[in-house]
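Mind having a look at this structure? Questions to follow.
With one protein chain withheld, the remaining protein chains of the complex are depicted in position.
Chain naming follows the written order as A and B, and within any one chain the residues start at number 1.
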Amino acid sequence: MDDKAILGADARRQFITFHSGEQEFGADIMVIREIRGWTPTTPLPHSPDYVLGVINLRGVVLPVVDLNARLGRARTEANPKHVIVVVRTGERTIGLLVDAVSDILTVRAADIQPTPELARDEQSEFIEGIAVLDSRMVTILSMERLTASLVATQTALAA
Amino acid sequence: MGKIILTVDDSKTMRDMLKLALSADGHIVIQADDGVNGVEALRHAGDVDVIITDINMPRMDGFGFIDQVRRDPGRRATPILVLTTETEPAKKQRARDAGATGWIVKPFDPAKLLAAVRRVSP
Partner (left out) sequence: MDPMEAIKQTYFQECDELLLAMEEGLIAIEAGEADGETINAVFRAVHSIKGGGGAFGFEALVAFAHIFETVLDHLRSGKLSPSGAVIKVLLRAGDVLSDHVGAARDRRALGDEHDADIKAELAALSGEEAGSDEAAPADFEGLDFTPTCIVVDEPAAQSGWKIVFRPHAALYAKANEPYLLVRELAQLGPTAVEADLTALPALDAIEPDQAYFSWTVTLTSDVAREKVEEVFDFVVGDCDLTIEPLSPAPVAVPVTAAEEFPSIAAGPVQPQEKKDAPAAHDAAKQTIRVDLDKVDRLVNLVGELVITQAMLSQRVLECRIPRASSIGDGLSELEHLLRELQESVMAIRTQPVKSVFQRMPRLVRELAAQTNKKVRLVVEGEATEVDKTVIERLGEPLTHMIRNAVDHGLETPEERAAAGKPEEGTVTLSAEHRGGRIVIEVSDDGRGIDRPRVREKAVERGLVSPAAQLSDDEVDNLIFMPGFSTASQVSNISGRGVGMDVVRRNIVDLGGRISIGSDPKQGSKFSLTLPLTLAVLDGMVVAVGDQTFVLPLAHIVESLKPRKQDVRAFGREGNLLNVRGAYVPLVDTAELLGARRAANQDGGVVILVESQGTGRLALMVDAILGQHQVVIKSFEGNYRHIDGIAAATILGDGRVALILDVDGLVASCRNRLATAETLATGT
């Protein structure tokens, strides 16, 4: 978010947290449009396996991404207990398949730590930082980078 | 005090600029895009404190429009400012003959526009 730079250490940001696989993730509440139950997707040909396909969200054709698979881990066998988090960044809207939405979290900017250099893996490109609260550790995801990567795949494939 | 001002101009650019300048001073702006619609707007508008009109317009030009306005006894005392360019002194005179109260030279300086409005309206 643009206004991050001008926020002091005391500034607070709100995140929606959700579980995917074993981990707890957070996404800035400003980019979350809605949370809806899982509906079967229409598969998209020639797409990476983390792209589950598209669904009809009140007339908008929305691509749905399996977050766990996108972060380089196991694919989710989706069932009606799963949840789709609808994320809008800029002009793009996508759905993220997660296990469950857990919480709304208010975090002081100072409590968000950068990703440890050592822990670089497939997911680190989408990680904005780690929020540590008491015993919990929430991985804050950059939704901008996540949605952008979906469109950017085209050039990657074309190259 | 904000006034109710009718602007009549076939150019949307000009209408928008007038509105921008006038509303910055708290005036309420009604717009019409030619003389015919200007007359029509007045029919529905009730109190209008000042009218600003262009001269060159399709269907009914500014002279015709002023003439129509002045025929309405209730609008005889309504100040009318015409928009004119520097090169048209003859137009100014014709507008005055038709009953215009004053003029605004295009392209207008917002301060002068507001001053002209103040000059003709309490």
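As a convention for this text, a contact is a pair of C-beta atoms (placed from the backbone, for glycine too) under 8 Å apart; a residue touches a chain by one contact, two chains touch by 3 or more.
Because the structure is predicted, anything quoted here is derived from the model rather than measured.
Where chain B meets the omitted chain, the residues involved are 10-14, 16-17, 20, 35-36, 39, 56-61, 63-64, 67, 76-80, 85-87, 89-90, 92-94, 96, 99-109, 112, 118-122. Although one chain is not displayed, chain A still touches it through residues 40-47, 51, 53-56, 58-63, 91-94, 147, 150-154, 157.
Simple rule for what comes next: only the chains that are shown with their structure count from here on.
Chain geometry summary: the mean Cα position of chain A and that of chain B are 57 Å apart.
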